[in-house]
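Omission of a single protein chain aside, the complex is shown with its protein chains in their original locations.
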Amino acid sequence: MSGESGAPKPHGTDSAASIGRVGHGARGIAYEEPLLFERSRPGREGCRVPASDVPSVVAADRLGAAAVREDLPGLPELSEVEVVRHFTRISTWNYAVDLGLYPLGSCTMKYNPKLNEVAASLPGFAHAHPLQPASLSQGILALLHDLERHLAEVSGMDRVSLQPAAGAQGELAGVMMIRAYHESRGDRRSKVLIPDSAHGTNPASAALSGYTCVSVPSGPDGLLHPEQVAEAMSEDVAALMLTNPNTLGLFETHVLEICEIVHAKGGLVYGDGANLNALLGIARPGDLGIDVMHFNLHKTFSTPHGGGGPGAGPVGVKNSLAPFLPVPVVRRLGGSEGEGFALDYEFPRSIGRLHANFGNVGMLVRAFAYLRSLGPDGLRRCGEMAVLNANYLLARLATAYAPATTGPVMHECVLTDRLFEGTGVTTMDVAKRLIDHGYHPPTIYFPLIVHGALMIEPTESESLEGLDQFVAALLEIAREAREEPDLVRGAPHHTRVSRLDETRAARRPVLRWQPAGER
Amino acid sequence: MSGESGAPKPHGTDSAASIGRVGHGARGIAYEEPLLFERSRPGREGCRVPASDVPSVVAADRLGAAAVREDLPGLPELSEVEVVRHFTRISTWNYAVDLGLYPLGSCTMKYNPKLNEVAASLPGFAHAHPLQPASLSQGILALLHDLERHLAEVSGMDRVSLQPAAGAQGELAGVMMIRAYHESRGDRRSKVLIPDSAHGTNPASAALSGYTCVSVPSGPDGLLHPEQVAEAMSEDVAALMLTNPNTLGLFETHVLEICEIVHAKGGLVYGDGANLNALLGIARPGDLGIDVMHFNLHKTFSTPHGGGGPGAGPVGVKNSLAPFLPVPVVRRLGGSEGEGFALDYEFPRSIGRLHANFGNVGMLVRAFAYLRSLGPDGLRRCGEMAVLNANYLLARLATAYAPATTGPVMHECVLTDRLFEGTGVTTMDVAKRLIDHGYHPPTIYFPLIVHGALMIEPTESESLEGLDQFVAALLEIAREAREEPDLVRGAPHHTRVSRLDETRAARRPVLRWQPAGER
Amino acid sequence: MRFVPNTNADVATMLERIGVPSVEALFSPIPARARLSRALDLPPGASEQEVLAELGTLAGRDASLASHRYFLGAGVYPHFIPAAVDALASRAEFTTSYTPYQPEISQGTLQAIFEWQTMICGLTGLDVANASLYDGASATAEAALMAMRLTRRPKIVISAGLHPHYRDVLGTYVGGPGGKVVSATRSQDGRTCALASLVDEETACIIVQQPAFLGVLEDLAAAEAVAREHGALLIVCVTEALSLALLRAPGDLGADVVCGEAQSFGVPMGFGGPHLGLLAARAAHVRQMPGRLVGETVDGQGRRGFVLTLSTREQHIRRERATSNICTNQGLMLLRATIYLALLGPRGLRRLAELNFAKAEYAKAQVARTPGLRLPLAAPTFNEFVVGVPDSGAAALARAQSAGIVGGLDLAPYADDLGPAVLVCTTELVSRSDIDRLLAALAGSGR
Partner (left out) sequence: MRFVPNTNADVATMLERIGVPSVEALFSPIPARARLSRALDLPPGASEQEVLAELGTLAGRDASLASHRYFLGAGVYPHFIPAAVDALASRAEFTTSYTPYQPEISQGTLQAIFEWQTMICGLTGLDVANASLYDGASATAEAALMAMRLTRRPKIVISAGLHPHYRDVLGTYVGGPGGKVVSATRSQDGRTCALASLVDEETACIIVQQPAFLGVLEDLAAAEAVAREHGALLIVCVTEALSLALLRAPGDLGADVVCGEAQSFGVPMGFGGPHLGLLAARAAHVRQMPGRLVGETVDGQGRRGFVLTLSTREQHIRRERATSNICTNQGLMLLRATIYLALLGPRGLRRLAELNFAKAEYAKAQVARTPGLRLPLAAPTFNEFVVGVPDSGAAALARAQSAGIVGGLDLAPYADDLGPAVLVCTTELVSRSDIDRLLAALAGSGR
């Protein structure tokens, strides 16, 4: 490995300074905090309801006593200061992108620009009602219209619906459009092909749409091979769901050929766009033969993950599928209809609605702000740097963590715990030990086809020296695994709670708090 | 002590659960972070400046090369994500009111309602220019006018100037008005009396106004006694500066008599309003004989302390001093002048200006929101609960930490380390050990007249059970002091850095970062 | 670049260490003819100042709570949001973290979800609640799918007052697994009638929206009896979650599942999203629930902690046999709602519900007194009700609009049997005089 010495030393790892410090992390203070309900005391209040300016009415009189509830169990009584402290304290137990590298593979934990938050909080976006007249909503409709066009351009698709609330709902919309397409041609097909490396949402979405899933094995090189697809393909197959780059971080080199095979048998190709970040400005799914795909705006387009959402999963289609898009669609008026934008519900062949309104609009605003900030050059730079960073990690870690694949990867790399055989240290242990070093663990044990997978996606938000620090942590853990395996197996040591018993949680589920007497 | 058993146990202190936990705190992870300059890399950028829409000009051509600088040393080069992580990470090294009890005596670390922040960020307040025409500023002027009136009512003073930027500047304004008052009567006086328990800003402000400070000793009961004041009082004394409740947390019971003594000799009484919180709605400085006083809006009126400011230190006066108020003053127009508000600079006997504009307006808006939220009943409840909480702590801690005073205290109590004599444990050690228990230390070694003072001000923001937890921590530390003194003397143990060498910092001052080569 | 730290010098260093000549070379697995040979056709990137100016101009074209009074509900409710909700939910530790798969470093999110689950159980009167679904409509669809799995029956009977958009989404979702939706009809007073005639042994569930789309309160006891008789599940759908603070808990009235939308709890209207789908059920049905669940457990030293649990129901483990395809959900909205409910507490929430109710009762009384206006539906309501107007809904709303009021929903496309009418919602954000102004405008008598 060249240049090892060139890597800047993480601050504070010199002899005297390193006591209690582990790489990027150190021992510190954690604040204890009980559950809201344990903090509750009768009579406390955290918010005052305005005084009434209308005659008072007794609900039971108007609605009947039986219709009105007596008490509100399950809500705590707390003052504002207590609520603020509660959530401030528990927030400190989370790791976050704003704290550092968050190398979760497949999740694209890139930096979420602060400007996006300001944009989304503008009252005309944040405090507008979806059913207010279109004449009072021209600003947001214009934005949605432009965002559709921009996403179409980035992906090489012809039309985009912004409605799906997350990637999985985008998949559902896409597979339903595929079904509607075939049915519109009087073609009833029952199967969907899904590579064995695919994300769980792919088979789940296909099944929810009423399809039978057929798994297609990846080759030993981690790639999907035309022969395998050809073998599985038939006139009963509605579609192949392809993730490209795939979940091993590899570009599906045979994608053009594979799409041709599927198309030749009348099938369509669904593109899982979760890994689009690698291709920004470099290649477009629509040019590769993909007929329909989803975007994860919370991955590629920098909307924050929010501890589990909200995301947004717009779906893009080729013209052949456009008649089936979910309603409503944003339409630019013109001619006799006048200027401006409207929502169009008159889409007779639409698969229907997927969302009570138009999707997670706040996330769409953020993604739009991001696109406007970056422009074509910036987007391309993101793709390039995401790929460069992943390849850099792979190069620097290859000798310590046997990689699952060879050759250049795209936006992420998959490593394994193979070299720790005999030490008792597993991928799970490495992941937990990273926490002590001040990092969130990578995605682990996914894709399922790799034994002991450590799936690392640095994204373009990381700097060279940030990567070097992370590499230093992983190399140190590799050393620990050999020399002090128990240190690694017992990790994390520095968190408020150590390794949690997930089996117990599932065996005896405790899914809500109950007062001591009622448990 | 009754009711010890009634105090709820802090969560997670049971046997098995207490490993690595100390009271309200626990061991956790801290994130390392170098200085901005150490993170800097040439060519990084965190903000893009808009493209120019005017002809470009070369500054050196227009201004001469000698007038234009070549480089900008001292500024780091970082991307936005790096800046965000830097400040997010270092923020986690701070304690805060939003994290818990912050018992700094004299500082009134009460809860800062979130609504105040929203109020202050309204564009008409946050993004208005102080010199824009009054016709464009009627909203903020109305607010300032009302706030003046409200503060006058709360304090029993006749007029208020909102201009001083903090308590100390309020003191300066007050003492200058006292000087102007005497001089306007042809009375040249040279001294100001200051009790020995006073805060350092009192003598500093008096000296800055050109007065000689004369210290008046407190009695053994911690109170100022009429005899002492009478003895020091003369026709050469311009004023007595009184803090009431005083810095021992005691109400100056003899205040009425003392003010009479001062007034009788032609002197005035300055009231340091830092401890006004105890008296809200219960007694008013203006009714006690105080002629001029300052408010600390960042203490009594809940504006956040911001890690050292900004605060706001309005000054209130009796009518006799009103002609000397700083300019400008907000005036309500009427009659032929029309409606509305204006800024009045025509105050011929004014001491002049203290601030480039009208003071820390953003803080004034927050204080106004607070006053409007609480109203008279809410304010009084604050005063009562602040005093109740302090007395509760005193009662529960009296046997373990010899109090400096007896009898009911007001908003704070002063304890000491007297009972640890022989253990080697001092107030400083107790303070630092509290950090391990998850608390910010109290004010220590102040007031100067108490040996080993621990000055604790809980404020009304604390709950009974929150106080009980804090008491439990202090009692545990008292036990540790006796049984494991080294544990206490070596504290804090859980912070990223342990006790810092303040002497070294002062002996060999390093006051800025310099590149390795240039140090 | 401001969001991408590496400079060209960094790139050179990295390429050297990787051992490739150029960034281009890393893309060698992409066949040349699959590459994009031109720059994307997008507007050039802009500075933050420019982007905000542009978006500010767009946002300035929309009506919002900052410019108008809102009497428009219909599934999305304008409520006051305490400042602490934004202040806390915007902490980076909450916004920029991922799904809490690694519990030791995600206890903040996990504890908040556990608290949310507890609160929703209390509000709905059920045993288990999940960590959110996309929105009320898809939550209703997921509830129906759950009932289909539990009963192995295909038919879904819905009340007359199920939000028409929810009905659409339900239709979209249940088609795949072979479900079919049958809608009951509305009686004269606005409530669902003749449910019994639709329910049979093929019926997986009855879904009743409470309060109904037109604001009326349905007779849940009647629905429960019908459901029990045929072994179908009773699903209660709630779009105005605040009503839960006043009305008897659906679980106490026999509901097996409660689904719906919790946007009213501290989530901005946001032109329709992101909102917060809620789902609660009886303990017996937990293994057929979709979405994430957080459970309590302990660490090696016996300290309490929280983890995602029962994930063998979920797509990332069970794949095509999962109870749902949902992955990313509405975590941050859940957090907002949890903070909101903690601030309001039981008494605050109840008082707020009573205030909303009282405003509606006042408004209805005024409608009854206003010439030209009618109350076409007689059934009791919570904070939303139908007002008949003299000319047309559109014309009446246009009059309100010129007084700076978004006056409600024109019912012409939804319920034209009621004559010209609008659906009006009164929350704590409208004052008595706002109500008076609205009614005058709707009647065409005022300004």
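Lettered A, B and C in written order, each chain numbered from 1.
Definition applied: a contact is a pair of C-beta atoms (placed from the backbone, for glycine too) under 8 Å apart; a residue touches a chain by one contact, two chains touch by 3 or more.
All figures in this text were calculated on a predicted structure; none of them were measured in a lab.
Asker: In the intact complex, which of the presented chains make contact with the chain not displayed?
Answerer: A, B, C
Asker: Of the listed residues B:G307, B:G334 or B:G517, which contacts the missing chain in the full complex?
Answerer: B:G307
Asker: Of B:Y181, B:F295 or B:F358, which one is in contact with the hidden chain?
Answerer: Residue touching the chain left out of view: B:F358.
Asker: Can you work out which residue in B:C107, B:V216, B:V430 or B:M455 touches the chain that's missing from view?
Answerer: Counting the whole complex, the residue in contact with the absent chain is B:C107.
Asker: Touching the left-out chain: which of B:S161, B:T243, B:N275 or B:S461?
Answerer: For the chain that is not drawn, the touching residue is B:S461.
Asker: Taking the full complex into account, what residues of chain C touch the chain not shown?
Answerer: These residues of chain C touch the chain that is not shown: 48-49, 52, 80, 82-83, 87, 90-92, 428-429.
Asker: Applying the definition given at the start, please give the residues of chain A touching the unseen chain.
Answerer: 12, 16-17, 19-21, 41-51, 78-82, 84, 88, 113-115, 117-118
In the analysis below, only the chains that are shown with their structure count from here on.
Asker: Comparing centres built from CA atoms, which chain ends up most distant from chain C?
Answerer: Centre of mass proxy via C-alpha means gives B as farthest from chain C.
Asker: Which residues does chain B have that touch at least 2 chains other than itself?
Answerer: 12, 21, 41, 44, 79-82, 84, 88, 113-114
Asker: Would you pick out the residues of chain C that each touch at least 2 other chains?
Answerer: 1-5, 10, 45-46, 48, 82, 84, 87, 92, 301, 303-304
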